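One protein chain is absent from this view; the other protein chains keep their places.
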Amino acid sequence: MTCRYALWILAGSFCLIWTTARAVAQPAGVGPAPPHDLVAADHPGDNGNAIDLKWTLSGDDHPDFKPRRIRAYRIDRTLIDEPLSDDAVLESFEVPYGVAQYTDRRCRPSAAYRYSAVAIAVDGSVSPPVATSGETRAIRQWFDSSRTSFAVILVIVCGLVIFYTERTKAGKSLHVREIAALTAMREAVGRATEMGRPCLFITGIEDMNEIATVAGVAILSHVAETAADYDAEIVVPTTRSLVMTAAQEAVAAAYLAADRSDAYNPNNIYYVTDEQFAFVAHITGYMVRERPAACFYAGIFYAESLILAETGNSVGAIQIAGTSEATQLPFFVAGCDYTLIGEELFAASAYLTREPQQLGSLKGQDAGKVLAAAVLVVGCLLKTAVVLRPDSAGPGEWLKFLMSTCLGGD
Amino acid sequence: MGWLRRLDRRWIFLSMLLAVAIPQLTQARVPEKPTPLVMAVFDKIESLPDGSLVLISFDYGPSAQGELAPMATALMRHCCLKRHKLVLMTLWPDGKPLVERAINQVLVDEFADFGFKYGVDYVNLGYKPGKEVVIKTIANSFRTEFPTDDGDRKLDDLPLTADLTSLADMDLLVSISAGFPGLKEWVQYASSPLKIPLAVGATAVQAPQAYPYIPGQLLGILAAIKGAAEYEVALGEVYPKYSEPKMQDGVRRMAPQLWAHLLIIGLIVLGNIAAFSERFERPRP
Amino acid sequence: MNREKRIWGILFVLAGCFLLYRAMLTRDGMGKVYLKPAAAAVADAPPSYVRARPDDPQAALSLPRTLGIWFAAFLTLSIFSFLYKDNPFYRFAEAVMVGVSAAYLMVAGFWDGIVPKLLGRLAPAQMSWASPSLENQSPDWWGLVPLVMSAMLLARLLPRGGWIARWPLAFIVGTYAGIRLISFLDADFVSQIRNTIVPLVVMNQAGQLDLWGSVRNVLMIVGVLSSLAYFYFSLDHKGAYGVVARVGVWYLMITFGASFAFTVMGRIALFASRLEFLFDDWLWLIDPLGKRSDLL
Partner (left out) sequence: MKSTIPWLIAAVAGSVVIAAYFIPAAQSWQDAIGQWFEVLAAVAFILGGANLCLQNLQKISARQAGWGYAAVTLVSFVVTLGVGLLKIGVPVEDPQHPWAGSYQAEGSAEWWLFEYAYNPLVATMFALLAFYVASAAFRAFRLKNAEATLLLLTAFVVLLGRTYAGTVLTAQVPDEYSAFSIPGLTTIIMGVFNTAGQRAIMIGIALGVAATSLKVLLGINRSYLGSGDG
């Protein structure tokens, strides 16, 4: 205990000497006005490593002062109740002029800190310090409160998907509209069979950590099953080793499901290179030499989309593409026979399987869109009301609730 | 008009070659005028107090160099002129040599008179794998991802980075981006949560994706080679030395651009003439 | 076919003559790289070299880099030749590209991934030969997780036991399903909705109606809603709903047209920079950057 007090005194006097020394170092009366009302508080809903600081700007820090008088604020942090170690005794950070808050994110959980702040003038002179009144500790919380509203949205959206999945599993029938690109897939494989030429399937150029690639592999497994049925050859060059692994599993299983395990050739699903354009060089070379009758692109594509689509077009292949990369959609739309636009890529496997659970998830997606549209409409109307009747409090309150509490904005 | 419908696409290829090669060989130039989105970036760099901390992330590989290198150079030149401190990094594995090249070209060679010192005026953090995770991490702490710089020197030993804790210490973030990870990730994980101004240079493909973020989450944008050209012009207006043709890579490349655009517009028109002539010559049954 | 071959033969000979003439018979030649020692940026760094003008007294011809320029020019032309048709040059360049790029990225994966993030974490002291900063760090046993998963993944190479490779794959797909679920809902779903909430009527500073601003906002909201309607799967595109979906398609088409045009720009810039490499670095036909001073 005594030891602790000694440390307190030591730290305190150290602070005192240090600040006095600083104050003495420059002629009195030259320094700028200090900031005041420095308050420190635990940063809410975090892992206990941040403390929020707020203060009132120095009297010399005003946008009207030209030239500017204050250059920055320096905040010094003292660790109070732990043995002196070299990294934690005193730490300083600077924030620019005009800023009256800072979140110190380099705190240790539960350690006690004291802060002081000074204003630094443009000429380098320093104001007298202002300090926090007591000690502040960063506390570790269990739930990130800043993400509450998002948690609710997450539960609603996922809940909608699960709800509709369960409902369709229970036998409730549902209707989904036609997507031309998907109907055309079977035809394309059929045509390849007739012409005795291979089908080319590319699952994008990203790895398995992208959901669009997972969706692409799901579509691959259906196309492969059709190909196995029709006895068409399907070739899957990949740009990632993990995708190759997954695609091999998917195609092997598809051949098994079609009872054609004997016809499965693992050599047709192979790795080329991770480099985007080297991969494309290989694919275009393959296309002009082997002249596939059908080309499928499903996954994430970047600039190569147009090279693929144009080359495929020049060899006369039927081309069906789908990507979640909005920037590449125009090229697929211009160059391919059918295109799955954005969300349709993710809906494709549900369409192709026609399994009730999968179709249920589509319904869930639709419900999500209705929700989005409803929030949008309500939000816009509220905002319009606020603009038209700036004096009445009602719409403003509601809008604030919607934007900050529900959508987690500022 | 039958020939037009049966036109071998190699003639189109040839005309594209000529449209770009001829203006290049004759070194034609077309004037440019900076647009507001470019000026927003220019004014920001110009108005930051001298010696501010600017982080430039080279989020592109060699394949996008043609579009992005001129703006990287122009932005770096501007920062050098304002004596801003530069922290350079890349999120793309093949971007690493590009950062080194830019340093050699601009900081070491071109600004040799300014005597910029490594570790004092600029630091090259190099490449770290991890894509968007790197941004998320350095938003809280630089040292978790970058305990050392590219040359394995400890950040604590370099005067410029010794006090650097996180991205929040930066006065301006710049991402020169050709895709993922790039501008979108910088918006999502750095500029939005930390509220630090972010300027981006983007390839033409990326640019439309950036518009939804302006002006809330994005300061401004240099879109493709035109953005670079406009920036060079803006720079040349304030610092006359940079209005010399050899300092204006982007402007120089706008002449082939103009002719190629006109060619493409011409091709669209021709294509439609071909389509209409077909309808005309073969009346519907 | 014969005629085509003859024409190409003549073109090749002409091009060859031109190159020979440029390289041998002109005063300055072409496609050469000169270097000079650079002023060292870091005090104790080994000497490095920068490109120099041929007329610089310190300049020396660099043979590897000169060869490099010629090799790069050859590869560049080989790729462009594909536009005419598939040919042995293109096939050669394609083969080189696949081999070099696959290996280059593997090397990067090894030195930037496996060494610091796997070996360096498990045995930092032993790995300090590759990265001196690891010397004083202590092992991080969490590194065992990726080690075990890697071993499972490599089990695919064994004649039996390939099934165990599905486990790390499932782990990756599962964790990223979680990560993407959250990040897409947060960044794209919620934040895009939030960004789109704008007033239908805009007032200017003076409190008067800003007609143009209002029209913009209305157009924006109509666009987002109708495009969303296009993606709605449960209804056929018929009747009044069909009209809304059609408006959505129009918006999407405008979006695509704009994206297309924007992209064209970039593509041409890239092509221009390749031509610049050929004309400037290799053939020395132009010198926009003044790299060879007034030698041209």
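Residue numbering begins at 1 within each chain, and the chains themselves are lettered A, B and C in the order written.
Simple rule for what comes next: a residue touches a chain if its C-beta (ideal position, glycine included) is under 8 Å from a C-beta of that chain, and two chains touch if they have at least 3 such contacts.
Everything numeric here is computed off the predicted structure, so don't read it as measured data.
Undergrad: Could you run through the displayed chains and say which ones the absent chain touches?
TA: Looking at the complete complex, the unshown chain comes into contact with A, B, C.
Undergrad: Determine which one of A:L53, A:I70, A:A278 or A:A385 touches the chain that has been left out.
TA: A:A278
Undergrad: Any idea which of C:A59, C:V100, C:L235 or C:L283 touches the chain not displayed?
TA: C:V100
Undergrad: Using the document's definition of touch, tell me which of A:A181, A:A250 or A:L382 contacts the absent chain.
TA: Of the candidates A:A181, A:A250 or A:L382, A:A250 is in touch with the missing chain.
Undergrad: Against the chain that's been left off, what residues of chain C make contact? List them.
TA: 44-46, 48-49, 64-65, 67-69, 71-73, 75-76, 79-80, 82-83, 91-111, 113-114, 117-118, 128-132, 142, 145-146, 149-150, 153-154, 156-157, 163, 166-182, 184-185, 187-189, 192-193, 195-196, 212, 216, 219-224, 227-228, 230-231, 248-265, 267-268, 270-271, 273-274, 277
Undergrad: Touching the hidden chain in the full complex, which residues of chain A are there? Just list them.
TA: So the residues of chain A touching the unseen chain are 45-48, 140-144, 147, 151, 154, 157-158, 161-162, 165, 207-209, 211-212, 214-215, 217-218, 220-222, 225, 240-242, 244-246, 248-250, 252-254, 256-257, 267, 270-278, 280-281, 303, 306-307, 309-311, 313, 324, 326, 329-331, 333-335, 341-343, 345-347, 349, 353, 355, 357-358, 361-362, 364-365, 368-369, 372.
Undergrad: Write the list of chain B residues that the hidden chain touches.
TA: 7, 9, 12-13, 15-17, 20, 30-33, 35, 61-66, 94, 96-97, 100, 129-131, 133, 136-137, 150-152, 208-209, 211-212, 224, 226, 254, 257-258, 260-265, 267-268, 270-272, 275-276
Criterion: only the chains that are shown with their structure count from here on.
Undergrad: How is the touch graph of the chains shaped: line, ring, star, complete or other?
TA: Graph shape here is complete: every pair of chains touches.
Undergrad: Name the chain pair with more contacting C-beta pairs, choosing from B-C and A-C.
TA: Answer to which pair has more contacts is A-C.
Undergrad: I'd like to verify one number: the distance from the centre of chain B to the centre of chain C, where each centre is the average of its C-alpha atoms, in whole angstrom.
TA: 13
Undergrad: Starting from the mean Cα coordinates of chain A and chain C, work out the distance between those two points in Å.
TA: Here chain A and chain C have centroids separated by 21 Å.
Undergrad: Give me the residues of chain A that touch two or more other chains.
TA: Within chain A, the residues that touch at least two other chains are 277, 303, 326-327.
Undergrad: Send over the residues of chain C in touch with two or more other chains.
TA: Counting only residues that touch two or more other chains, chain C contributes 105, 255, 259, 263, 267.
Undergrad: Which residues of chain A touch chain C in their complex?
TA: 150, 153-154, 157-158, 174-178, 208-211, 214, 242, 245-246, 249, 272-275, 277-279, 281-282, 284-285, 288-289, 303, 326-327, 329-331, 333-334, 341-344, 347, 362-363, 365-366, 368-369, 372-373, 375-377, 379-381, 383-384, 386-388, 402-403, 407-409
Undergrad: Give every residue of chain C touching chain A within the complex, in rising order.
TA: For this pair, the touching residues of chain C are 79, 82, 85-86, 90-91, 93-94, 97-98, 100-102, 104-105, 153, 156, 165-166, 169, 172-173, 176-177, 179-182, 184-186, 189-190, 193-194, 196-203, 217, 221, 224-225, 228-229, 231-237, 252, 255-257, 259-260, 263, 267.
Undergrad: So in the complex, the part of chain C that touches chain B is made up of which residues?
TA: Interface residues on the chain C side: 38-39, 41-42, 45, 50, 83-84, 105, 108, 112-113, 117, 131-133, 183, 187, 192, 195, 255, 258-259, 262-276, 279, 285-286, 288-290.
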